[in-house]
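Questions regarding the structure given below will be posed in turn.
Right, subunit A next:
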Amino acid sequence: MSSVSRLQMVRAVCAKDLRIEQRSKVLTSQIMPFALVTLVLFAFALDGDAILERTAPGLVWLAMLFSSMIIVQRSFAVETADGALDALRVAGADMSAVFWGKCFALIVQLIILEVVLIVGAIVMYGIDLRISGLVLLVTSSISATCGLSAVSTIYAGLASGVRGRESLLPLLVLPVASPVLIGATRAAEAAFGAGGTVVSEGWPWLGLLSVFAVVFSFGGSLVFGPLIDD
Partner candidate 1 sequence: MTDAGFILGSYAITFGSILIFAWRTVRSGKSLSDGMSDEEKPWL
Partner candidate 2 sequence: MTLDPPSTVSTTSRRGTATAATRVLGVLTIVMIGWLGVFGLLLSPADRDQGDAVRIMYVHVPSVWLAYLAFIVTALASAVHLFGKSHSMQADRVAGASAEIGVVFMAVTLVTGMLWGRITWGVYWQWDARLTTTALLFISYIGYLAVRGLEGSRSQRARRSAIVGLLAVLEVPLVHWSVRLWRSLHQEATVLGTDLDVSLDGLMLFSLFVGVVAFTLLFLWLLLHRSRVLTMIDLSAETGLDAALAQRRAEGGVTA
């Protein structure tokens, strides 16, 4: 690593990813519509206001999980397309800083998507969000997003630049990310009061989501270098 500090590196990679996103507008023009159409399709498939209200947290997070697969594929496709990752490596960039940078950029994009999906669910599925549940919803969504981003960044880095990665990534990420789905869904259920749950039931899930996020983000920053470096 040269004169650039680790923190600057993280910030540079993150800003670069967000700038690419801002210019290409794939998130707003393609992925958000995809996520919203998924919500509509769930409504068609499940048919029934009561069921939708009960299952809304699960549907929101499933839509999140599937959309995140597309976002993370893209985040690495832009790197490998022009050999940008190789260039970073040749330049002697600290790979764990690259990991954190890409992970943060992913977190920002996923949180934007989450806001859209939750608002969409409130409007379309008739959820009433309680003010007391708002803190739980926000904190649990943020920790779930951190965990999901970390796991996706690790495996997308591994599969980047390899033929057949589009189908491999979900196979690798989804089983590992299942605790995120369970935790985030149950916490959101408590926040929405779906199925007669109370807000206090949601807090243990925040613990699970935080542990997951910490384990996989530190694990990721350790293994990312050896994964990419070859």
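Definition applied: a residue touches a chain if its C-beta (ideal position, glycine included) is under 8 Å from a C-beta of that chain, and two chains touch if they have at least 3 such contacts; residues count from 1.
Picked so that all candidates are chains of the complex that A comes from, given by their letters.
Predicted model only: the values in this text are computed from it and were never measured.
Chain contacts in this complex place subunit A in touch with candidate 2, from the set 1 or 2.
Against candidate 2, in their complex, subunit A makes its touches with residues 154, 158-159, 162-164, 168, 171-172, 175-176, 178-179, 182-183, 186, 201, 204-205, 208, 211-212, 215-216, 219, 223, 226-227, 230.
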